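What follows is one structure encoded as structure tokens, with my remarks underneath.
Every protein chain except one is present and positioned as in the full complex.
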Amino acid sequence: MRAETPAIPAEIEEEGNKIATERLVFFSDAVIAIAITLLALELPIPKGDTTARAWYDFHHNFGDYLAFLISFVVIANAWFAHHWLYRYVERVHRRVAGINMVWLLTIVVTPFATRVLVGDDTAFPMAFTLYAGIQAASQLTFVAIILTIRRDHLTAAEVPPRTFNRGITRSLAMAIVFLISIPLAYRSHWAFALWALNGYFGRLIGLGLDRRKSGPKT
Amino acid sequence: MRAETPAIPAEIEEEGNKIATERLVFFSDAVIAIAITLLALELPIPKGDTTARAWYDFHHNFGDYLAFLISFVVIANAWFAHHWLYRYVERVHRRVAGINMVWLLTIVVTPFATRVLVGDDTAFPMAFTLYAGIQAASQLTFVAIILTIRRDHLTAAEVPPRTFNRGITRSLAMAIVFLISIPLAYRSHWAFALWALNGYFGRLIGLGLDRRKSGPKT
Amino acid sequence: MRAETPAIPAEIEEEGNKIATERLVFFSDAVIAIAITLLALELPIPKGDTTARAWYDFHHNFGDYLAFLISFVVIANAWFAHHWLYRYVERVHRRVAGINMVWLLTIVVTPFATRVLVGDDTAFPMAFTLYAGIQAASQLTFVAIILTIRRDHLTAAEVPPRTFNRGITRSLAMAIVFLISIPLAYRSHWAFALWALNGYFGRLIGLGLDRRKSGPKT
Partner (left out) sequence: MRAETPAIPAEIEEEGNKIATERLVFFSDAVIAIAITLLALELPIPKGDTTARAWYDFHHNFGDYLAFLISFVVIANAWFAHHWLYRYVERVHRRVAGINMVWLLTIVVTPFATRVLVGDDTAFPMAFTLYAGIQAASQLTFVAIILTIRRDHLTAAEVPPRTFNRGITRSLAMAIVFLISIPLAYRSHWAFALWALNGYFGRLIGLGLDRRKSGPKT
């Protein structure tokens, strides 16, 4: 169509763009799916030769199960955010794929950070710092992905740039909450509570609120 | 096409719906595939320096192999149910994606519940309760997915709501059987038998019965 | 289009067929990919404080590395066969999906069978029987998939039934070789050699021979 293109015709390039985007999304999905499933790999077996003792041990390990659930929600939220963002993305270039890979790195190390948080061998403030630091880095990297997509118009022409404002605000808010929680962890285990205050974990439960966005009405 | 849409044109939104549904299905498939493959990760090696002793140890571990097979069938059935359901789904919203994620959580912890059931360290009634409780929760969550899809018309317009009746009935029946089996486990190991009576595991073998549904006749 | 269809119009059913087939193929790919990657999870670390000793230990573990490679080729061949077969499949029904799931079960337990074969704790004939038995079952299940697809015309109308003859012959031949090798294992470790004689492992290397099938010529 455009004769001045020296090497590869525009249609081929465009078809290539579509496939490249699908692969990036697919690869991200696979990495996230593996990370979220590996979380459950080291859940502690509740031990006890009577039912009462086994339940007691179950409650004793409650912190481990809770940490698993928190990380499950953290990674699930990462997937939801990615799912929302790439809904309108039409093509990707090396730069956005590179930032996306750094973001996947923060996902891949989250099961490790969970193990550190759960283990009895690591001082709490350090384990908390590692976990919250990785999550803050994850949110900031995600903001970088959104900004790159918006700046380089990687979406369909009809998608207005302000579509992404909500995602940027939300990710920035989360990054700030994770960063603020770090110094608190040196004082008290209640640093966790800050995450909850953020409504972070409320997202999964409160999904219904914005379901009108992509919902019933065609 | 519809001028009153403020932000994103309807076609883009529709294309986005299609991609979003595919990704949800894909992500679910990946999680299920990983969970079902991880099941085999801790199968006990049959030990013995003579063939006879090794086979003896193999039979000795029979309970472990059986538990693996049961969990394989349980997760395979979950996949079949998901496969059947999403066949007609055309779009997803945050709420259904959220419930789907909770459902995936029950899949992700099934290998863990299998390890508890198999281990010698946990009192049988407690291990059984954990396993059956997770499966009942899985079935009830699945019913919630079906009801949400039906209520919010997330299928093609031509798919009549009663299409889903069979799925709802089946999942509810399974949930009930799993829940009833729990108190029985405090009496006897034969609580397992109840699952079999349900014809639950007969589904995989008896697949041919309803093959006419999607079969040869175009 | 066809008024006599009571519930779901034919076009929706057909679109559903296409998606259902894609999901089955996709799910199979994911399971095979995980199984083949998990193989490498327990490769023994060559130990030694000098380079010479570490290389010596590497050679000492040669059997383990070889078993890994054999299983890699076995699972890779399973994927190639699946890849070839589903190339022309247009729809799947519950029965073929069920048999496919049993086939996936044989893939999922192959890393386990490899660990048994490699371990020093299991008498060789028993370990060999387990491995070869699983592979024979895998090949026979695969034949059952091909026969079901052919009988129920799950391919495009234009694909002649004899297309599948080569696949049936090959899988049957492999099943027979695996079954024959079992009694030999009670005599000698050279039972392995029978697999090689079959040209089984020659397939990967000799791929070029039949590349004209789907090759350069459009």
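Note that the chains are named A, B and C in the order they appear, and that numbering of residues resets to 1 at the start of each chain.
FYI, a contact is a pair of C-beta atoms (placed from the backbone, for glycine too) under 8 Å apart; a residue touches a chain by one contact, two chains touch by 3 or more.
Note that this is a predicted model, so its numbers are computed, not measured.
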Q. Looking at the whole complex, which visible chains does the left-out chain touch?
A. A, C
Q) Thinking of the whole complex, not just what is shown, which of A:I45, A:L69 or A:M101 touches the missing chain? A) A:M101
Q.
From the list C:L43, C:L66 or C:A193, pick the residue that touches the absent chain.
A. C:L43
Q: By the contact definition given up top, give the residues of chain A that touch the hidden chain.
A: 7-10, 12-14, 16-17, 19-20, 23-24, 26-27, 30-31, 34-35, 38, 91-95, 97-98, 101-102, 104-105, 108-109, 111-112, 115-116, 119, 121-123, 125-127, 130, 152-154, 186
Q: Could I get the residues of chain C that touch the absent chain, sorted low to high?
A: 25-26, 29-30, 32-34, 36-41, 43, 45-51, 53-55, 58, 72, 76, 79-80, 83, 86-88, 156, 158-160, 162-163, 204-205, 207-208, 210-211, 213-216, 218
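The criterion applied here is as follows: only the chains that are shown with their structure count from here on.
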(Q) Tell me the fewest steps from chain A to chain C, where a step is a jump to a chain it touches. (A) 2
Q. Which is it for copies chain A and chain B: same residues on both faces, with over half shared, or different residues?
A. different
Q. What are the residue numbers in chain B that touch two or more other chains?
A. 26, 30, 34, 38
